[in-house]
Structures are given as C-alpha cells and as structure tokens.
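Missing here: one protein chain of the complex. Every other protein chain is in place.
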Amino acid sequence: MNKVRVQHKAFCAAQEYQAVVDDGGANGAIVMFTGRVRADGASNPVTALELEHYPGMTEQVLERLVLEARARWQITEVRLIHRVGKIAVGEDIVLVLVSSAHRQQAFSAAEFLMDKLKTTATFWKKEHRLDGSSKWVEAKTSDDAAASRWD
Amino acid sequence: MNKVRVQHKAFCAAQEYQAVVDDGGANGAIVMFTGRVRADGASNPVTALELEHYPGMTEQVLERLVLEARARWQITEVRLIHRVGKIAVGEDIVLVLVSSAHRQQAFSAAEFLMDKLKTTATFWKKEHRLDGSSKWVEAKTSDDAAASRWD
Amino acid sequence: MIRVLFFASLRERLGCDALELACSPGMCVSDAIVELESRGPQWREVFAETQCLAAANQTMVPLSHPLNDGDELALFPPVTGG
Partner (left out) sequence: MIRVLFFASLRERLGCDALELACSPGMCVSDAIVELESRGPQWREVFAETQCLAAANQTMVPLSHPLNDGDELALFPPVTGG
C-alpha cells in the first residue's frame, strides 16, 4: 500500500512506524527516515523553516517516485509524508517509511525516495532566524549528486 | 552516545526512536532499521527463530562496529539492539538507529552497521517450523557481498 | 489564455502569485518569460537573477516547451524540500 501525504499538521513518526509493523510478519525489514528542522548552532540561529509547495503537482511527483521505487525494488508498504507551512526546530519535516522482505531493498528504496524528493518534488524552504530575518534556502549541488546516483 | 544491547527480552522500536528524537533538534536526520522474523509463507512455515550468541565477544564486536561507523561518518547517537533466544514471527530481532546532522551520513552508517553485523557479529539463527522441526540457518553469500562494499 | 503561477523566491520578488497571459500561436515557455519581462524593470531584473524552472500542466518541461491555450505554466527556482 502507498500512503503519500502533504500536510500542514505535524505527524508522529513512531505512530506511522507502528501502523506499518502490524503486518503479521510479512516483512523482514523496515527502514524509516525522518528529516527534521535542525538547530544550526549559529549566533543568530534558525528558529523555524517555512515550507511552500505547488499543490497538485507535488503529490503527483511523490506518487510517481513511489511507483518508480516499486518498479526498482521489491517493497511492500511505503509511507511518504511531507509537511508544509511553518515548522519549528526539532520538528519533523519529512518521513519515509518502507517495508520489504529484504533489508537492502528497503534501504535502497528509502534512500532513492529521499534523494529524488530533494531534487524533483516541488517544495521550497525558507529559513527564519532569531532576529526575525528570513531567507530562501538555495539548492545544494550535493543533493544533485546524490540523486544522480540512481540514473 | 552509543547504546549497544544484546538481550533476551523484546524491545519497542517506536520507544527507542522517541528517545533519540528528544535532542533539541541537534540532528537533521534519523534513520531507523528493524529486522524482524518474517513469515516465509511456506506450507510448513517458520514459526520462530532461535538466536544463539557468544556472550562477551558479541558485545565487543558490536561496540567496535559502532566505533568504526563513528570514524567513517559524522553521526550523533547510535542505538544497536539485538535479541537472542526464541523470537516469534513478526517480532523484532534487531534495531539500528542512527541520528546525524546529514541524511546520507545517517543512511550510510545504518547500512554499514547492518551489513557488518550480519557477517561479523557472533550470532547464529535456527529456524523452528510448524511441524516441530528445526534447522540452523546457513550464511548467505549475498550478505558477504553487502559487507564487502565497505572494505 | 495561459494561467501562470509563481512560487517561492520568484513569487515573493515579483509580488505576484498568479496571472493570466495571452497565448500566441507557437509560443514556448521562454517566449512567455520574455513577455513577462516586458512588464517592467523589476520583472526583468528578477528573471535575470533567478535560475528559473518551468512546469507545464504540473509536469517539468524545458524552456523550449510549446504552450497551448488553457495550459497551466508554473515558474519557480530549484526545489529545496525534504
């Protein structure tokens, strides 16, 4: 089953994990990734990120990525949740959860989904700092490199 | 912080995850892997695995693997829990939980720990089937191949 | 008409979420951008300074992609989610 969600409200990763676990033991391996708003330790630190997206297109991109992951690896359940709006430091932004009979399939699919999400899903991040300033985050070439591993 | 445990009693992956999450936002990425006893769907199905280990040596091997992961990647918290004794279908056998500032570091460290654990930690698995028969599991060459990626 | 959407820094700097553009025959995405640039110096400056990506009807397309009446064209900087 696929479960792709783009939502404003916070999600609970542990709860999502628990829902996938109840599979009667069909899957030998579960990989969960959470990406969170990181305290950057700057003197004028990041206090929150603001996530904008392209409603409609984003969901389509994510659904296609999940289909592509399913074509490449033997995976059972996929949950992909991405928050939008303002997200405070320490809160989760994104969750990728994959179950599979085999661990390498689960790991590869989860990494693929994150790498491709970062470079192809229509989300944009703005940093808000303690002094009230804000700035759009620039795309990283390291993310492009990570995504191109799968081509 | 490292937390390496070899134990008879069941653990709760969601609870371990929750403990790692409470870091004030220091880590942008958390990767959790759980390996579980899989229902193999055979006509005479696996009902449980029995895990034997070499007390003393196993813990040392796992601690060394965590140190090696720390030397190779920038990771913050590591939890590595492996059960021994009889484990029923659907129950967790092993947990690897890694937090890091960066997602690729967390993914690589978690995969490394699992690949190396499979081939160097002194655990042995026996399958118990519905008809009461049991059989020691043989080592897989695919696990050797996975582990040798890191050499 | 073509419905044009702007996102993120592009939306903010243009001070515009969306607008309608007349669709001329044989028009492609970069023609639409030239048209938008003609709206004034601020628009010209923003497009000159932004690495601009395009999606037509919610699919990524190159700037040479032809546009048709009724299309939804989205313009935005490189994505930074996850």
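List of remarks:
We call the chains A, B and C, going by the order they appear; numbering starts again at 1 in every chain.
Simple rule for what comes next: a residue touches a chain if its C-beta (ideal position, glycine included) is under 8 Å from a C-beta of that chain, and two chains touch if they have at least 3 such contacts.
What you see is a predicted model, and the numbers here were worked out from it, not measured in a lab.
Judged over the whole assembly, touch between the missing chain and the shown ones holds for B.
Remark: the omitted chain is touched by one listed residue; of B:H82, B:R103 or B:H128 this is B:H82. One of B:A69, B:V94 or B:A109 touches the chain omitted from the figure, and that residue is B:V94. Of the candidate positions B:Q18, B:N44, B:Q60 or B:Q74, contact with the unshown chain belongs to B:Q60.
Contacts to the hidden chain, counted on chain B, fall at residues 35, 51-54, 56-57, 60, 82, 93-94, 114, 117-126, 136-140.
Here is the rule we use: only the chains that are shown with their structure count from here on.
Centre-to-centre separation between chain B and chain C, using Cα means, comes to 49 Å. In this assembly, the C-alpha centroid of chain A lies 27 Å from the C-alpha centroid of chain C. Between chain A and chain B the centroid-to-centroid distance comes to 23 Å (mean Cα coordinates, whole Å). Shared contact sites, meaning residues of chain B that touch two or more other chains, fall at 103.
Taken residue by residue, chain C touches two or more other chains at 82, whereas all remaining positions touch fewer.
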